[in-house]
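Note that one protein chain of the assembly has been removed; the remaining protein chains are unaltered in position.
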Amino acid sequence: MSLLGFAWDASSSYARGAALAPAVVRGLLFSEASSPYSIDGVDLADAFGDRHFPDLPEDAAEARAIIAATVAAALKAGRRPLSIGGDHSVTYPILSALKAAHGPVNVLHVDAHPDLYEELGGDRWSHACPFARALDDGCIANLVQVGIRSATPEQRARSAAAGGAMLGADECDRVPWERLQGAVYVSIDLDGLDPAFAPGVSHPEPGGLSTRELLTLIARVPGEIVGADIVELNPERDIGMLTAGVAVRLVKELAARML
Amino acid sequence: MSLLGFAWDASSSYARGAALAPAVVRGLLFSEASSPYSIDGVDLADAFGDRHFPDLPEDAAEARAIIAATVAAALKAGRRPLSIGGDHSVTYPILSALKAAHGPVNVLHVDAHPDLYEELGGDRWSHACPFARALDDGCIANLVQVGIRSATPEQRARSAAAGGAMLGADECDRVPWERLQGAVYVSIDLDGLDPAFAPGVSHPEPGGLSTRELLTLIARVPGEIVGADIVELNPERDIGMLTAGVAVRLVKELAARML
Amino acid sequence: MSLLGFAWDASSSYARGAALAPAVVRGLLFSEASSPYSIDGVDLADAFGDRHFPDLPEDAAEARAIIAATVAAALKAGRRPLSIGGDHSVTYPILSALKAAHGPVNVLHVDAHPDLYEELGGDRWSHACPFARALDDGCIANLVQVGIRSATPEQRARSAAAGGAMLGADECDRVPWERLQGAVYVSIDLDGLDPAFAPGVSHPEPGGLSTRELLTLIARVPGEIVGADIVELNPERDIGMLTAGVAVRLVKELAARML
Amino acid sequence: MSLLGFAWDASSSYARGAALAPAVVRGLLFSEASSPYSIDGVDLADAFGDRHFPDLPEDAAEARAIIAATVAAALKAGRRPLSIGGDHSVTYPILSALKAAHGPVNVLHVDAHPDLYEELGGDRWSHACPFARALDDGCIANLVQVGIRSATPEQRARSAAAGGAMLGADECDRVPWERLQGAVYVSIDLDGLDPAFAPGVSHPEPGGLSTRELLTLIARVPGEIVGADIVELNPERDIGMLTAGVAVRLVKELAARML
Amino acid sequence: MSLLGFAWDASSSYARGAALAPAVVRGLLFSEASSPYSIDGVDLADAFGDRHFPDLPEDAAEARAIIAATVAAALKAGRRPLSIGGDHSVTYPILSALKAAHGPVNVLHVDAHPDLYEELGGDRWSHACPFARALDDGCIANLVQVGIRSATPEQRARSAAAGGAMLGADECDRVPWERLQGAVYVSIDLDGLDPAFAPGVSHPEPGGLSTRELLTLIARVPGEIVGADIVELNPERDIGMLTAGVAVRLVKELAARML
Partner (left out) sequence: MSLLGFAWDASSSYARGAALAPAVVRGLLFSEASSPYSIDGVDLADAFGDRHFPDLPEDAAEARAIIAATVAAALKAGRRPLSIGGDHSVTYPILSALKAAHGPVNVLHVDAHPDLYEELGGDRWSHACPFARALDDGCIANLVQVGIRSATPEQRARSAAAGGAMLGADECDRVPWERLQGAVYVSIDLDGLDPAFAPGVSHPEPGGLSTRELLTLIARVPGEIVGADIVELNPERDIGMLTAGVAVRLVKELAARML
């Protein structure tokens, strides 16, 4: 496994700040405040030796290229990419690199928003669009979205056209797990959680998952997790590093599944 | 539907501040940070065209008269009142106006407190008394209270005498829905939620509902929601507009049921 | 005097949120938590009777046109505009309207940033550019900037070319008051204050003015204050309405000078 | 010296919460987080041996009687009272007891508000009235108020009639020290400080003193400090015990002057 | 029942602050903000008459001796000890005193951490070790731990060797209640709760219990609760006294079971 950090938020539509997350999460992950075990006791002391946190330019296309190349390099070295964003726009270049290596993957996407816009504010690679682009490019075999609570008709239609499953936050027990077998990619936008659990995001949306429901989803994925990302942490809006702590716990639990 | 705002908190027993809520909720509701869809996809872009946020004097009786008149005017125009308080004392004049128009209604009341005191600190129209007054005046056919966790013997007796149902926060699945048919009024004191979800209230009481449980209650009301209020948001004690965001989401979900 | 509110933040470069400010400030200004006197005892009970808080579209040019028209209408009615933003881009259309009515004015601009960019991110009307545009259009006779602590060479050059004075936060006692006689416009970006006093802004920059230093600046303006704005309050990042309270106090002290 | 605690806030006009202060301040004062020295090095290890934190009933007259009796007992034992409030209504019974023992004292009163109302909401002993009552009863020889920034005409007139000095927060260097000789009582409402330094109060008012300005005032009192109080800390609105820490520091610096 | 307070945090491994908790909890418990009823309506007005909050020295062995003696005195007087910590190291001397009086008890321990280290940083009585010491000394018949999410192999082995049950936060419905009959001691580390519900702790660990799940555990204990503690509240990291409010609610619900 490779721990990757993508400090990029210039494709955000409302507020930047997510670019601060990789440094904060990395700092907390390797501090004394953080235990080296997963909840179930997997020893992670040696899990994060391979780390890549590239500098990223303000130009979006260049940044995406670097992100894709960083993931491709990890995959070539036989390592699964576990990425800390950044805004959600980082997921499209990650999925592109995964497709090049693995072919299409099944995706479990946890989020308050479907991120399936054709474009937002004229930007087709906005943080509101990564799954639209990834579907366009054939990166995704099955798209399963959980926690969605602000879908537009356009986005519902795009999910339906792609045969995707779009579930609300109250439907964690209806996830079509049969679609998440084989190679699975997990993409977690922290605003999929309720703001009580994850206040440090740019788009808080009440009525989301609890941290424990999210941990259960990760544990239940029947397939093999070949890559994952945790995105949209905005440390400028966090309270006492609470949301950063959630991100660190997610890194550990995903890592325990990806070792 | 009419969106009403009642900036009134002079009947509060411990701390004022709730009068700030209508302006804050209204501002957030109509901002770019807020999506124009309900969770289930109802388009609310045109839902809030009719708005009335009257100035209210410090005199309580006069304020109640203006509140009742504002609601009566909406009802006369064929619009259902969706009100943003203010402290909970605003609910009694609202229910009075509803009774005048509709006769008694069934009430779903979500709160940490039953608000059934005969009087508090000598005030019979205190924010601790609205349901006592509404029962006295025959405004309520069935009273169903959910989330209660600080009832006094006096209040339990009054509920029992009125044939009401008083449920704790852990009894959301035992709501007697059969009593909430026909014309239903929904009154939500935000301290019915756990302070983790709604810290911005004057009387935080741990052990409350989650936001999702509350959304589910709203969705499950079998009757027709003919009016609703969201009260006791105290923006001076809120954290990063988190509780205001919950109020905005409740406004949308109630509106989606009331269109 | 007219109290105006411009809920606009789509010209922000890093984070939106300032569009929430007019509703929050207005709510607090007219609440029981707010005294109706200026610090020096001017009675403001009747000061804010004329209020205009227009709805603004997402299109920037249209929004600017509405802002300018709102200010022009106030001026035509013989009222001085006291505006609550919104991001700093609202100041250019305000100054345009003032110029049309009064000719060029002298400007006291309090801010951490000079907002004198030719363009930012391709936008010549960004919140980073209003004083560049206003200088271009001849709206400003003398430009005096106080609190500046992140000027680029480009911005320093533009100020110098315009004969402006650019002072740091530690130079409040060196303001060239002789340039601020006659008709004076006061534009206050709340990030001119130190983040200790005004945490609720999108671009906190340590080392700023204290609230009292800012109040003293307002009191000392030798000319006649013919218009003023308070911009860049971001309620989503405020703590306990602290920064909103500062904005309310500034509204009152400016109003006391403008009656 | 006696350390007294008066957990009373039922005379508050807007928000209760100040009754929580004595317990919080006492806890912090005696914790490892707190050094046993004053800023100038006075050893306070043995200063706080005599403590009285009486239970107080909800009835205001009874509560005032207990407060006065507690202070009288301390004075009889030859100890100077250093009191932690509670809302500002506690100061009147304290001054009454001091007058009975000492005759009138000179008072240094630091506050955003003059607290000189004849009555508020029908209550002549409200937290907005203690200095009116104390003047009525002849408890005060000279009244010097500092930090005032929301005086009404009524309150200005009462101060003038009593020959008092009313200074703003920007006038700390104009205190008429000659009036504060002999026996001096210091009454500190924490909202005299700017909310940046003391956010945990019920009536934050921007534009106040810095903590250091307040410490300098205490140090400069030329007379003998025969009693003091620190009031209106509202722990429910504090941030990370910041304001409680200010109160603890004030307790120490006042104690160092009163030993 | 006796209400005890142990202001001790010198055995903490990462951050002190828990010593501030007894004063804060006690203050809030006896304030107007707190209702005198349990959730189910038990009248607690007279429940807390017997209180002991001893001063504790910095020396750990002496502090433990005082804690044990305080508990022993309560037991001798026929009162059950309900203790507010302090860090978790206070639980070992409490259990020692209970053993001396009652023999071994069954323990329900709610926590994110098992606190079963042989030693931490060279300290065998660290707050990470109380249950190891209590097992060593035969104070515990059955040890049932709930909410655990950072156990090391060493701690898992020690629990297993002692025949203990170690459950995660998602296993509240699998508690082996048959082991919690007879005399039961309940020890609640507030970090057993999710940080959303209890942010004011020194070791926040996402993925914990909700407040309601914890209240349900207390209600379901089949045995007789002969003693209880609530530990590791760190008021310096609390938000608006939210976690203190949870502690107060736990005190009430435990007291209602212990009267």
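Every chain is named by a letter (A, B, C, D and E) in the order it is written, and numbering of its residues begins at 1.
What we mean here is this: a residue touches a chain if its C-beta (ideal position, glycine included) is under 8 Å from a C-beta of that chain, and two chains touch if they have at least 3 such contacts.
Predicted model only: the values in this text are computed from it and were never measured.
S.K.: Which is it among C:36, C:54 or C:168 that touches the chain not included here?
M.R.: C:168
S.K.: In the whole complex, not just what's shown, which of C:7, C:151, C:165 or C:254 touches the removed chain?
M.R.: C:151
S.K.: Per the definition of touch given earlier, which of A:16, A:113 or A:127 contacts the omitted chain?
M.R.: A:16
S.K.: Of A:123, A:136 or A:236, which sits in contact with the chain we cannot see?
M.R.: A:236
S.K.: May I ask you to list the residues on subunit C that touch the chain which is not drawn?
M.R.: 14, 149-153, 156, 168-170, 194-196, 199, 203-208, 210, 237, 239
S.K.: Hey, which subunit D residues sit against the chain that's not shown?
M.R.: 32-33, 35, 37, 39, 41, 43, 194, 196-197, 210-212, 215-216, 239-240, 242, 245-246, 249
S.K.: Over the whole complex, note the residues of subunit A touching the chain we left out.
M.R.: 7, 9-10, 16-17, 19-20, 22-24, 26-28, 30-33, 55, 58, 235-238, 240-241
Definition applied: only the chains that are shown with their structure count from here on.
S.K.: Between A-E and A-C, which chain pair shares more contacting C-beta pairs?
M.R.: Between the chain pairs A-E and A-C, A-E carries more contacts.
S.K.: In angstrom, rounded to a whole number, how far apart do the mean CA points of subunit A and subunit B lie?
M.R.: It comes to 37 Å between the two C-alpha centres.
S.K.: Please set out, as single numbers or ranges, the residues of subunit A touching at least two other chains.
M.R.: 14, 194, 196, 210, 237, 239
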